[in-house]
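Here the complex is missing one protein chain, while the rest keep their positions.
Each chain gets a letter, A, B and C, in the order it is written, and its residues are counted from 1.
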Amino acid sequence: MTSPDTAQPRAAAGPAPTRGPAPAAGGRSRLNWRPSGTDAVQTTASLAALVLMILVFSVLDAQFRSLDNLVAVVDAAAVLAVITVGLTFVLLLGAIDLSVEGVVGACALTVALLVANSRTGLDLGVLGVAATVALGAVFGLASGLLSTRLRIPSFLTTLGVYAIGLGVATILFAGERPIVEDAWLSGWASSKFLGFAVASWVAAGAVLAGWLIQRYTRVGRYAYAIGGAEDIARLSGVPVARYKTAAFAVAGAFYGLGAVMASAQLGSGVVTAGSGLNFSAIAAAVIGGTLLVGGRGGVLQSMIGVFVLTVLQNGLILAGVSPYAQQAVQGVIVVVAVAAATWPVRHRLGVVK
Amino acid sequence: MSAPVLSVEGLTKRFPGVTALDGMSFEVRPHEVVGLIGENGAGKSTLLKSLVGLVAPDAGTIRVGGEAVRLRGVAHAGSVGIGMVFQEQSLVPNLTVAENILLGAERSAVRGGVYRWRTLRALAQEQLDKIGSTIDPGARTDTLTFAQRQLVEVAKVLTIEERITGEPVVLLDEPTSVLERDEIATLFAQIERLRTRASVVFVSHRLDEVLEVSDRVYVLRNGKVVAEVDPHEVDATDLHHLLIGRESGGSHYHDDAQRDCDGAPVRLRVDRLSTAGCKDVSLDIRAGEVLGVAGVQGSGREDVCRALFGAIRASGGRVTLDDRPFRLGSPRSAVRAGIGYVPSERRTDGIIPPMSVAENLSMAHVGEVCSGPVLQPRRERGLVEQWVRRLGIKTPSPQTPIGTLSGGNQQKVVLARWMIDDDLRLLILDHPTRGLDVGAKSDVYALIRDLAAAGCAVLLLSDTLEETIALSHRVVVMKDGAVVTTVETPKGAKPDPVVILEEMV
Amino acid sequence: MSTDTAPEVTSAGPPAPDGPSRVRRELVRFMPLLILGALLVLLSLRNPDLLTQRSLTTMADSAAPLMVLAIGITVVILCGGIDLSIGALASLASVLTALWVPTMSGAVVVPVVLVCAAAGAVQGWIHVAARVPSFIVTLGGMSLWTGLALAFSGASTIAVTDLGALRWAFTRVGGVPSAILVALGVVAVLGAVLKFTPFGRWVSSIGHAEPAARLAGLPVSQVKIAAFAISGACAGLAGVLLVARTFSGAPTLGDSLLLPAVAAVIVGGTAITGGHGGLFRTVVGALIVVLLRVGLSLIGVDAGFEPIFYGLLIIVAVTVTIDRSKVAVLK
Partner (left out) sequence: GCSDDGGSTSAEGDGSCSPDEITLIGQVRNQTNPYEAAWLTGGDTFAESVDLEQQHLTYDGDSQRQQEQIRQALAGSGIECTVFNVLPNGDADTAPIVAAANEAGAFLVTQWNKPVDLNPWDGFDRWVAHITYDGEESGYLIAKALFDRMGGSGGVIALQGILDTSAAQDRFAGLERALAEYPGITLLDEQTANFDRAEALTVTRTLLTAHAEHVGGVWAANDDMALGAVQALEAVGLDNVGVVGIDAVPEAIAAIEAGTMTATVSSDGPWQGAIGLAMGYCAATGELDPASIENDDRAFFAEQFLIDQSNAAEFAAPELDLADFECGSLFDRATGPIG
């Protein structure tokens, strides 16, 4: 019955046939001929929404379609993109990470104090950046260890780590902002390479690295396995706790890098450098199709979400929408765009939480 | 005879309310296929799980190659040479087949921390080739059919051959319950081949299969070995007897209980129903009739059932229920119209494992245990206890989480869920006996007969053709999404399965 | 998502009718209460004022709006969803209350709660009908309600001059702050609905196994919409309580309560994945969260260390309160 000639015509018979009562949360459900998973639909929907948004704004506003603005959008997306790459690994596990703002705060202060700055006599340069990324990883490691060893939901461990990070940042701040005086690091924000800010290239590198980790390493592949069905992964002998922890640590490293970029852009170590990033990053990942249930989506999908959010923000400002209305409009557009794109295929979707 | 590769002495495991293993002793010798049979809940799965370190026994010893071991988990068990195919499917749905086959053992496909997809795929292909499967190792697992996934699980457990230099033991917990004939044949060929290299423990409720492949058969009851038999000396009836510990009275299928329904009014009339998987299907069912639907995987018969219950969307067609037009909508509207549905995948679609037997039983017709909007716990307890008694459901109490019952008992609760409705007009049964032991099957057959006798129409999809023919008044045969023929299967004049099989393929 | 192949399930087992595990089970159930007591004692070692009756009632009073919000979102979480809009909706409710109090006086609570329930229901409907994850729908809702609140209020604070109308929400009844009585009243009513009507089991059925619930013919969509409506209504009521407390409505008044509310639900021991949990747990969870929020700043630790202690203590609290036997996979 698995002979290709009987299976083929069905598969080719048109857009993924209706599967119904769609796969259970664990996905262990009946016959399913094509990868018409919720995530695939979601990703397509978001991509469609993004394209639509770009088209609409381009028609509405000549400024929007300028090359300058493309650069502005990409540069504006850089930090969020790096943070979202990290967060994607946690979301793939089916976990959540609320520690971003705390970790970024602590790392932003750290990097500003380690490179040439107005407060400490240090001038560690690249080494300082590396140390900061490592510090981010340590925070992630802490989140991971706390979640897996104490067996408590990541929602709360990371909320705790957020608070701890904020505390560390406050202590490091000590009433005076360290101004970044390292020309190399400042150059991330002010120098250009092929038209884009260096930070944007760093971000692109980070996204590539994230994608390679996701696709070619155990941490990445096991994140999918654990998110898809943690109990089954364990049954297969996957050391679940270890790789969960590792995924959190990878995420933390990306937050550290994000903090370095933010400090370069802001020109000094700011405790609130990460403010708003956590939420935007989760939203971006989810919009792109990296769903909170885990095992779905990935780094590239999340990037779609990052651009949906960035383009929307950029477009609304350029279109001259009043700041009062922007928030409301933004919310409605996100929902309407995703809903509209999902609508034709909504019956194919499984459990949506 | 040579020393056993694996042996178990005095193994005991108690769960709250049940003793799953009760001083069990058993051994597996080199290059031997050991059959394990027993009713639902006899302790077969518990025994096998304790052999891969998933269940920590309360007492007793496990010896591998003569040495006592305390198994710490699947990975540990794998390292001493024990691998298992689980009764419930255990593949990660969002990974590829290749990744699943090598999950946790992909070391040879990872170099310097980097996954080499090509190698991974090739290694997986090797395993698939062993069982002669054409499944694409690059396919996402949740795009496979249930049976295909079962084969992948078998391929996955076979990796133990390469991993272990000594004598591996492969545990197969009901690997055949969802497989089709030729797939079963492939599997048996594999078991034969494995025998030269490893030992196999084989669990199945299909007694003839067990007799066919095993060198030795243990019969389990209530967590103990009650008999050890040589399959060459007994037949299925003897086993049946040993298994349920009493004479089997009358025929397995309760043929006598089949009532005529020729004069009965048409309960459900389906006219040109189409879904994504079937096209223009027309059929009708009378009150009190059992209508079997036969067909291979992909024949579209599941689609028909689910569309009638509103679980998937129908793209066209008209349906009348008791001569009144019936709008295909949601499961909710179907239930309100008096239709019930027993899904094939009990664990994900049939029951809510952490909730109690009582809640699972009363959930579809909760009105029966409410006055106004308020639940009446006393009335509910009465009702549930009555049905637990009536169907012989084995549960420590109605408050026990249903997930801890054996499959057969879970299935009886699901059936009871619909039977508590006095006005049940149509019951759709999707593989109702999947994974049930002979005793439980027989009980379910009796229930189906009772339901039909009480005037309920039954639409039946079943695992085996024999079962379909025996239970039905008529059998509709489907192929490639369309009805090809209808075969009368009246009491006393059941046709030969071959007749129907020819139409199916 | 538990299969019986999961080791957790095997080792956890169902609750025995009686026997030694019963003690442990009861202990697990009352763990949130114990941890609340322990934290209180711990903090009052540094600041004995915390244990006075006046201080305790003040704390309960402070917890009221948070508690109402947390109770509402508990229902959504039990269904397996999430509602990110509650903070924004409470803010909108505060603006509406402040705007309508002059004309409607004390009766204002009815339309405000209804409007918010409707807002919640709309979100629920979009989630169900368009199959958009609740996270996204309520994320959008959050922005929309904030935008509306900004628009209705002209982006400013609206003072309530006629406080008499809302006095009922900010007074004392026999020494007990009325706000906490209101919160407990909501718990009692909702708790009764969950326990004595089928709604409660529908909610947890959907949270545990939505496909199975659907195939058993449960009104899955209606229940989900109702859950969001309840969450919205609670947010509305919380908004009214906030107005009674701050004598004004403002477009961002309740925004900051979202995370503490979700934290309260989890610290109480309700599974974020849905199915298992309850309102009583959330009540205790809310008290723990408020205790940590205010208690820590009053024992006089340095600015940087306060969040660090908060982080550590909240992790300790949930480590102890969560009932691991009920959730196979912790995310």
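We adopt the following convention: contacts are C-beta pairs under 8 Å (C-beta built on N, C-alpha and C of every residue); 3 or more make two chains touch, one makes a residue touch a chain.
This one's a predicted model, so the numbers in the text were calculated from it and none came from an experiment.
Peer 1: Considering the complete complex, which visible chains touch the unshown chain?
Peer 2: Counting the whole assembly, the omitted chain is in touch with A, C.
Peer 1: Consider the whole complex, including the chain that is not shown, and state which of C:A121, C:L150 or C:V193 touches that chain.
Peer 2: Result: among the candidates, C:L150 touches the missing chain.
Peer 1: With the missing chain put back, one of A:N69, A:T84 or A:N278 would touch it. Which one?
Peer 2: Residue touching the chain left out of view: A:N69.
Peer 1: Can you work out which residue in A:I179, A:A241 or A:V332 touches the chain that's missing from view?
Peer 2: A:I179
Peer 1: Hey, which chain C residues sit against the chain that's not shown?
Peer 2: Contacting residues on chain C, toward the hidden partner: 47, 49-50, 52, 54-55, 57-59, 61-62, 65-66, 150, 153, 155-157, 159, 242, 245-254, 256-257, 290, 293-295, 297-298, 300, 302-304, 306.
Peer 1: Touching the missing chain, which residues of chain A?
Peer 2: So the residues of chain A touching the unseen chain are 63, 66, 68-69, 71-72, 75-76, 105, 166, 169-170, 173, 175-177, 179, 189-190, 197, 262, 265-268, 270-273, 275-276, 313-314, 317-318, 320, 323-324.
Heads up, the rule we're going with is that only the chains that are shown with their structure count from here on.
Peer 1: Would you kindly tell me how far, in whole Å, the mean C-alpha position of chain C lies from that of chain B?
Peer 2: Result: the chain centres lie 42 Å from each other.
Peer 1: In chain B, what residues contact two or more other chains?
Peer 2: 54, 73, 86, 88, 90, 311, 331, 343, 347-349
Peer 1: Two or more other chains in contact with one residue: find those residues in chain A.
Peer 2: 21, 24, 26, 28-29, 229, 232, 234-235
Peer 1: With touch defined as at the start, can you tell me which chain A residues reach chain B in the complex?
Peer 2: 1-4, 6-7, 10, 17-21, 23-24, 26-35, 37, 215-218, 221, 224-225, 227-229, 232-239, 295-296, 347
Peer 1: Applying the document's contact rule, which stretches of chain A touch chain C when the two form their complex?
Peer 2: Residues in contact with chain C: 21-22, 24-26, 28-29, 42, 93-96, 98, 102, 146-147, 150-157, 159-164, 166-171, 229-232, 234-235, 282-283, 286-287, 291-292, 294, 324-332, 334-335, 338-339, 342-343, 346, 349-353.
Peer 1: For a test of understanding, state which residues of chain C touch chain A in their complex under the given definition.
Peer 2: Per the touch definition, chain C meets chain A at residues 1-3, 5-8, 80-82, 126-127, 129-137, 139-144, 146-148, 150-151, 155, 209-212, 214-215, 259, 262-263, 266-267, 271-272, 274, 302-312, 314-315, 318-319, 322, 324, 328-331.
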